[in-house]
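For this depiction, one protein chain was excluded, whereas all remaining protein chains were kept in their positions.
Here is subunit A:
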Amino acid sequence: MYNFDVETPGTVADAVAAMGRDEAQALGGGQTLIPTLKQRLASPSVLVSLSRVAEMKGVCTGDDGRLCVGGATTHATVAREATQYPALAAMASHIGDPAVRNRGTIGGSLANNDPSACYPAAVLGSGATIVTNTREIAADDYFQGMFSTALEEGELITEVRFPIPEVANYQKFVQPASRFALVGVFVAKFADGVRVAVTGASEDGVFRWSEAEAALSSEFSASAVGGLAVSGDGMISDLHGTGAYRAHLVGVMTKRAVEAAA
């Protein structure tokens, strides 16, 4: 690691102020950032730790019935406390291992937008809203490709608001080494339609599978998506699977998610 200062603000306002320092970077659970620092691949001069910002932590239900998760809430907390949204809690309970879940946060995961991460699928699949210190961003506008988001320099994710679907399910087919998603599919059925978000597969990061959404919106059953397939073009091809294999898994995992949700 290179040398850096650490700030530990107690409020969002102080955190935002600290982010104003030269080459400041937010520190969530550090599960992505600390290994990056250890490998000397990043050199922030100040780390602004969010773990003591009480107003960014915890799970609650908003007045509009949405589930509100503070931006610095750990995966373990969501797994334990998001009982109104079981599919989300289950998704969080399968991220990494206990050490990762006890440190890693929703804000860190979304800010990082790893193409194989689980949260992006849940957030996009739920049509959630990302709340920052300056604005609210719809999930559909937030994810902008691998490791790329709508966040501005220094902008902090303070909360994520999830509308609660009638039924939902996340199916994760793990990459054997990292156990991130080789392909993960989040299916959520709302009164006004079905959303299907896919992670792990595309070179453009998390995406919505609109054909499947249309088919499932008219009939929510595994057979409704039985004949559908995504193309292997533009899918990630690596040591762990070709684009064609990932494309195939998108179909399988979608069916399984629908079966598990229905």
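As a convention for this text, a residue touches a chain if its C-beta (ideal position, glycine included) is under 8 Å from a C-beta of that chain, and two chains touch if they have at least 3 such contacts; residues count from 1.
Rule of thumb we're sticking to: contacts and distances are computed from a predicted model.
Peer 1: Among "GMC family oxidoreductase", "Cell division topological specificity factor", "Cytochrome c" or "Xanthine dehydrogenase family protein molybdopterin-binding subunit", find the name that the UniProt record gives to the complex chain excluded from display.
Peer 2: Missing chain, UniProt protein name: "Xanthine dehydrogenase family protein molybdopterin-binding subunit".
Peer 1: Taking the full complex into account, find the residue in A:45, A:134, A:178 or A:210 that is in contact with the omitted chain.
Peer 2: Reading the full complex, the residue touching the unseen chain is A:178.
Peer 1: Please identify, in ascending order, the residues of subunit A that touch the omitted chain?
Peer 2: Spelled out for subunit A, the touching residues are 1, 39-40, 173, 176-178, 182, 239-242, 245, 248-249, 252.
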